[in-house]
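Entry: chain A
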Amino acid sequence: MSPLAITTRDTATGPVLHVAGDLDHGTADELRALAAALPLRAGQRLVLDLSRLRFCDSSGLTALLAARNLALAARADIALAAVPVRTLRTIRLVGLDRVFALYPDTAAALTA
Partner candidate 1 sequence: MMCGTGHEPEPGGAGGTDAVFAALLEDSAEELYETAPCGYLSTLMDGTIAKVNATLLGWLGLTRDEVVGRMRFADLLTVGGRLYHETHFAPLLRMQGSVGGIALELRTGEGGRLPVLVSSAVKRGGDGEPLLIRTTVFDARDRHAYEQELLRRRQEAEQARRQAETDRGRLQEALAVLQRSLLPAALPTVPGLEAVAHYHTASPDQLGGDFYDLFPLGGGRWAFFLGDVCGKGPKAAAVTSLTRYTLHAAALHDPDPVAVLTTLNTVLLERYSAGDPRFCTAVVGTLEAEPGGDRFTVRLASGGHPPALVLRANGDCDFLPTPGGVLVGVLPDPTFTPAATTLSPGDALLLYTDGLTEARIGPERALYGEEALQEFAAGYAGASPRALVEALTGLLDGFGDGLDDDTALLALGVPAPGAAADGPR
Partner candidate 2 sequence: MDVLRRNNVTVTGDPQGPAVVLAHGFGCDQNLWRLTAPALAEAHRVVLFDYVGAGRSDLSAFREERYRDLAGYAQDAVEVCRALDLRDAVFVGHSVSAMIGVLAARQAPEHIGALVMVAPSPRYVDDVGYRGGFSAEDVDELLASLESNYLGWSSAMAPVIMGNPERPELGRELTNSFCATDPDMARVFARTTFLSDSRSDLASVRVPTLVLECAHDAIAPREVGAFVHAAIPGSELVTLDATGHCPQLSAPEATSAAILEFLARRR
């Protein structure tokens, strides 16, 4: 069990959230709250860097979807970067790979 740790970085194209640790029933709300507090503007892109994500369950997926809804409501974009293998598998299984733009790393997500 690793606690959730999220760091925020501002870039020219929009905020990057580095999400590390476990995203589960107990911690998902933290991500949702943080995403809701981001000053997202239309045309920006919100990137979630998941390279240090260790675990993600359905509550974690909910948080990602909530972040997506927030981005859409602000008329911004959302992308997932460096999704770990296990989480990628789940995302593919439930068809969310056609819902989220997926990139191998943050750099790719920012320049796309």
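Note that contacts are C-beta pairs under 8 Å (C-beta built on N, C-alpha and C of every residue); 3 or more make two chains touch, one makes a residue touch a chain; residues count from 1.
Selection criteria: all candidates are chains of the complex that A comes from, given by their letters.
Bear in mind that the values here come from a model prediction, so they are computed numbers and not experimental data.
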Single touching candidate for chain A, where 1 or 2 all sit in one complex: 1
Contact footprint of candidate 1 on chain A as seen in their complex: 25, 32, 36, 57-59, 61-62, 65-66, 69-70, 72-73, 86, 93-96, 98-99
